[in-house]
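Structure incoming, see below.
A single protein chain has been omitted from the complex, and every remaining protein chain is retained in its original position.
Chains: A and B, in written order; residue numbering restarts at 1 for each.
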Amino acid sequence: MSTASPAPAPAPAQPAEGPSRGGTAIHAVLVVVGVVAAVVGAGYGITVPGSGGEVGAGALPVLAGAGLALFAAVEVAKDVIAVRRHRAVGTAASGAPTRPGLPLAAADLVPGTTTDVAAASEAPSEERDIFGRTAAQRKKLLLVVSGLLLLAVLAIPLVGFLISFGLLLLVLSWKVEGRPLLPSLVTTVVVVVVTRLVFVNFLGVPLPSGLLGVL
Amino acid sequence: MKTSTRIAAALSAAALGVGLTACAADQGGTSADGSFAPSGDASMIVPFSAGGGSDASGRAIAAGLEAATGTNVVVENREGGSGAVGYSYLLSQEGDDQTLLAAETSLSSIPLSQDVDFTATSFTPVAKIGEDATLLVVPASSPFQTCSDVTTAAGAGSVVVAVSGAVSLDEVVFRLIETETGVTFDRVPYESGGEVLTGLLGGQVQVASLNPGEVVGQLESGDLRALCAVAEERYTDYPELADIPTATEQGIDVAFTQWRGFIGAGGMSPEARTYWADAAEAWTQTPEYEEYISSNYMQPVTAYGEELDAYLAEYDAQLATAIGR
Partner (left out) sequence: MIDNLLLGFEAALSWQNLGWCFVGVLLGTVIGLMPGLGSTTGVAILLPLTLAMDPLTALIMLAGIYYGAQYGGTITSVLISTPGEAASVVTTIDGYQMARNGRAGAALAIAAIGSFVAAILSLALLIALAPPFARWALNFGPPENLALMVLGLATIVSFSGGSLARGLAMACLGLLLGTVGVAIGTGEARYTFGSVDLLSGIPFVEVMIGLFALGEVLHQVRQGAEAPIRARFRDLVIKGSELRRSVAPVLRGSGLGFLLGVLPGSGSTLASFIAYGVEKRVSPRKAEFGKGAIEGVAAPESANNAAANANFIPTLALGIPGGATTAVLLGAFTIYGLQPGPLLFEEQPRLVWGLLVSFFIGNLMLLVLNLPLAPAFAQMLRIPYGYLYPIILITSCVGAFSISNNVFSIWIVLAAGAAGFVMKQYDLPMAPLVLGLVLGPLFEKALVQTSAIGNGDLTVVFASPIAVTVLVLAGLLAFGPQLWGLVRRRSGRSGGQGGPGGPSAGAPAPTPAGVA
């Protein structure tokens, strides 16, 4: 995506699809979470037993859980209505009719680029990033990066933090991102040494050294 | 707010000092002749956040042990659950000779009032290094002049008191007074001594029970008044507190002291226990120890080994009758 323009929109195809199924599913999950949390929370006691109705340990959990369920349900309902309207209007629909008003996008850090995973895989669009990667390739890349990160954390008890994450850095920059070996190696060594100096030697944080016990 | 957890990391690092290389704390060894020597760093768990009385005593003890043994004693704040998190962590270090915990009343009061996996006997007591009591304090403008004024008013109507947790020392003190006099206080829960002080100064609560070290500044300035000391004796060693009568003098036969010291993990070797107890005893002979005791308005009452075991057993029983369910 371009970086100089404030409103990059490389995924224009998506909004016409109407509300994404993934999004609706997430909202539905939140409804369930809210209901379950509220029910469990009620068990903690909405008021303090034996008092004159003082607020107890369960009050906020019930309030927040119910609120979560309610507001997420509103979103589900909006999605459902939008899908119906979308069908009624037919393929002529453009834009998202259910979202009146401008998206203020306060926390939405990259407005307009939210691409539904499902929608993207159905129609692997031609848009490529600056390295010429397609959407499908980037989806794979995400899985690789997440998997390697998980692996690195799991490996901490074995080889220690610095070795594990040093390897992660090397593999990510050299193999996954296709950077030249030498700069990747230099970056890795510099980062590991600086991390060790700052955190272990200066701040005295006992980073796990693993079974190997080195670094 | 959870930011206080960051202090935890910070202070553990602080105890290490700068420029020292920290290795993962590994097991010390018991050599062939049966003596114990720590290898690598030892750690001192503080089950409360930085800034409170437990933190101060944990750090003072850690510094004292460092001076006495030459071993680094890293302070780690593992706060949460009114102390339960720190003790639960120590429980998981079963058999470790180098993980210590700055303990006090909460060792007994948590298992008595919360659903936790440990009891007061799950660990290895090492040393008691001092005793601390509380003062009942009121704002300067309060109509109460004595502690019996407070209980009388509570009997006739309602008196709002501050407590800083379900198992905290002030809760114990008020519970003991309630049992003794048959009155009931209205409680407003707070989360630390500092917050209680704010509530008291702002007039949101009428009475609070605080350690002298926490309120001496406000007492001297005249913002707060101490009604009585919930202790066996008056603070005769400290001129600024010597005029405060005990609760017993005012007709409420309640005294409760908080012990401060440290414990080791359950199953700590006898050699290690002796080693740390000796180090603690060596520290109590130093001027630094005296400075710690006097700046916190504590009593230099110590106990080690079996003497401490017996003290704790009795203490636990006393607490169980006071707050047990």
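Everything below uses one rule, namely that a contact is a pair of C-beta atoms (placed from the backbone, for glycine too) under 8 Å apart; a residue touches a chain by one contact, two chains touch by 3 or more.
All figures in this text were calculated on a predicted structure; none of them were measured in a lab.
*Asks:* Let's see if you follow the contact definition: name the visible chains touching the chain that is missing.
*Replies:* Per the contact definition above, the missing chain touches A, B.
*Asks:* Of the residues B:A56, B:V73, B:L100 or B:L312, which one touches the chain left out of the display?
*Replies:* Checking the options B:A56, B:V73, B:L100 or B:L312, the one contacting the hidden chain is B:A56.
*Asks:* Any idea which of B:M44, B:V167 or B:V207 touches the chain not displayed?
*Replies:* Going through B:M44, B:V167 or B:V207 one by one, B:V167 is the residue touching the chain not shown.
*Asks:* Among B:E94, B:E191 or B:E233, choose the residue that contacts the chain missing from this document, as touch is defined above.
*Replies:* With B:E94, B:E191 or B:E233 as choices, the missing chain is touched by B:E191.
*Asks:* Could you pull out which residues of chain B are in touch with the chain that's been left out?
*Replies:* Those residues of chain B that touch the unshown chain are 1-15, 17-18, 50-51, 55-56, 76, 78-82, 84-85, 88-89, 92, 113-115, 160, 165-167, 186-191, 194-195, 197-199, 201-204, 216-218, 220-221, 223, 295.
*Asks:* Touching residues of chain A against the unshown chain: what are they?
*Replies:* Missing-chain contacts on chain A: residues 1-7, 10, 20, 22-23, 26-27, 30, 33-34, 37, 40-41, 44-45, 47-48, 51-57, 59-61, 63-65, 67-68, 71-72, 74-75, 78, 99-111, 113-117, 127-131, 133, 138-139, 141-142, 145-146, 149-150, 153, 156-157, 161, 165, 168-169, 172-173, 177-179, 183-184, 187, 191, 195, 198-199, 203, 205-208.
We take it that only the chains that are shown with their structure count from here on.
*Asks:* Provide the C-alpha centroid distance between chain A and chain B, rounded to the nearest whole angstrom.
*Replies:* 43
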